[in-house]
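For reference, the structure is listed below as structure tokens.
Note that one protein chain is taken out, while the other chains of the complex remain in position.
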Amino acid sequence: MSKPRFAMYWAAACGGCEIAVLNIDEKVLELDAHFDVAFWPAAMDVKYKDVEAMEDQSILVTLFNGSIRTDENEHLARLLRRKSKLLVAFGSCANEGCIPGLANLSPREQIFERAYTSPSTENPDRIRPQPACQVAEGTLTLPPLQPVVRTLDQVVEVDYHVPGCPPESHQIAAVLDVLIAVVKGEAQLPPKGAVLGAGNSTVCDECPRKRDVKRIDKLARIQELPPLATDVCLLEQGLMCAGPATRSGCNSRCPNVGAPCIGCYGAAPDVLDQGARLMTAIASVVEAQEPEDIDRVLDGLPDPAGTFYRFGLAHSLLRANRAALAEKP
Amino acid sequence: MSESAFEPVIIGFTCNWCSYRAADLAGTSRIKYPPNVRLIRVMCSGRIDPTFVLKALADGADGVMIAGCHPGECHYLEQNYKALRRHRLLQRTLAQFGIEPERVRLTWASAAEGARFAEEVGAMVDEVKKLGPLNWPTRPVPQSEAAAEVAP
Partner (left out) sequence: MADNTQQERVGVYVCHCGSNIAGVVDVQSVARFAAEDLKGRGVVVARDYTFMCSVTGQELIEQDIREQGLTRVVVAACSPHLHEGTFRGACGRAGLNPYLAEMASIREHVAWVHTDKAVATAKAKAIVNGAVERVLRNEPLEAIRVPIEAGTLVVGGGIAGLQTALEIAEAGYPVHLVEREPSIGGHMAQFDKTFPTLDCAACILTPKMAAAGSHPHIQLHTWSEVEKVEGYVGNYTVTVKKKPRYVLEDVCTGCGICIEKCPVLVVDEAHDAGIGYRKAIYTPFAQAVPNIPVLDPDTCTYYVGGKGGCRACEKFCPTEPNSIVFDQQEERITLRVGNIVLATGWDLFDARRIHQYGYGRLANVFTNLELERMCNAAGPTGGKVVLRDGQTAPARVGIVHCVGSRDRNYNNWCSSICCMQSVKLAHLVKERTGAEVFNFYIDMRTPAKDYDEFYQRVLDEGVHFIRGKVAEVSDVPRGPDEQGPLFVQVEDTLAGLQRRIPVDMVVLSAGLEPRRDSKAVGKTFGIACSTNGWFIEKHAKLDPIATMTEGVFVAGCAQGPKDIPASVAQGAAAAARVLSYIRQGELALEPVRASVNEAQCSGCRLCNGLCPFNAISFIEERRVTEINAALCQGCGTCVAACPAGAISGSGFSNEQLLAQIEGLLLDVARVPEPA
């Protein structure tokens, strides 16, 4: 059996990336035809110790989805880096932190407080998860939470990036085709660091909605707005849309169905900080001169950091709230 | 670090036509101001991208000063209003990152206002000194393959 080895791992993530891979339908059979699946916890039972026992660089390619939130995530990232020739940051979490990364706006104490003692949680004894717990059968452990969420490339070197939350199935299929072509010796590997399975412009490039010069005199949530025109730019109708600052490649999936782009494909090529780009673009076209009038428009964006950095926070220039960053592990 | 020993580093963005010339004028007039600000010249405050501010803060600056022409006096007619809007939105965002508004100051100085420029620098340095160092931690970089393995 000389098929190259393939691995996929799910760190701090929702599992959507795994589903997205299955969404390539029968194409997944090609994966099986050309690769020997060495490690894929969501699909088959392999233990960490089995991976640890593999030779270094014995896996050709690992699709790593999920961000680095716990010591376990970090351990697996390092392990898989060592065992793999090609490590692919797969999906928004691994690339830029994604929704788990939003936790970086709060220090861990606040996160625990919110999760285990807020009114939405039934927990009268205020029980908190512990790293270690003694039970009759012995010691149970949980991997400790690290102070902030990190992206895969902040922990280990990454060879390729596949953005999206989750990556679109047609894009996954295309990336798979490239890999298979490489395996067959029919193609060269893309240059290290390349972004695969995405376009080179932003979502507006693919969005069919009509657009005009932008002058924003109000911003509101969709339920606060009158019924929206189906063929006109959402931003022009007062709905915060991240499309202008988000990498293309999804075929403008959300705007097509009347929902604003929320930015999951990350920054456009060569952009350092997606949130800053979105922020500067929106602020530039606010139709007001006086500070009070500007503020009135901006009040329509009650959570700017969460809006601009919904996906990219952990990978942004600042990465996290100051208090969270200052925490000891 | 005690308050008196802390000397903040502030990156100042100045526009070619007004505030950079105000800084020049402060120089020609030999008006003294604290040495904590380091200036970058751009053509217009409208050129200032929030990315620059974030980059400066993330790279160790304790504060950022943005100085443009007075509203209504922009060399490019109204681009300083864009700087104003970006600044207001940036401030709201920075608050969520735990960064005090005093650390990112927007001010106006005409080419004739060397003294005002010097005062603004002085005032900002005082405020940032009161806040203390920002000390944004450096960005984590991937460790090489040989780096120590974290135990599970």
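Labels A and B are assigned to the chains in the order they are written; within every chain, residues are numbered from 1.
The rule is short, and it goes like this: a contact is a pair of C-beta atoms (placed from the backbone, for glycine too) under 8 Å apart; a residue touches a chain by one contact, two chains touch by 3 or more.
Predicted, not measured: the structure shown is a model, and the values here were computed from it.
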Among the chains presented, those that the missing one touches: A, B
Given A:V28, A:L225 or A:V285, the one touching the chain that is not displayed: A:V285
Hidden partner chain, touching residue among A:P147, A:P190, A:G258 or A:G306: A:P147
Given A:R114, A:K192 or A:R215, the one touching the chain that is not displayed: A:R215
Option from A:A38, A:L179, A:A198 or A:A245 whose C-beta touches the chain left out: A:A245
Residues from chain B at the interface with the omitted partner, ascending: 9, 11, 17-18, 20-21, 23-24, 26-28, 30-33, 35, 38-44, 46-49, 51-52, 55-56, 59-61, 69, 72-73, 75-79, 82, 86, 110-113, 118, 135, 137-140
Touching residues on chain A - with respect to the absent chain: 147-148, 200-205, 211-215, 233, 243-245, 248, 267-272, 277-278, 280-281, 284-285, 325-329
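Definition applied: only the chains that are shown with their structure count from here on.
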Chain A partner contacts - residues on chain B that touch it in the complex: 49-51, 54-55, 57-58, 71, 78, 81-82, 84-86, 88-90, 92-93, 96-99, 134, 136-137, 139-145, 147, 149-152
Chain B-touching residues of chain A, taken from the complex the two chains share: 48, 71-72, 74-75, 78-79, 81-82, 105, 143, 150, 153-158, 272-273, 275-277, 279-280, 282-284, 286, 288-289, 291, 294-295, 298, 301, 303-306, 308, 316-323, 325-326
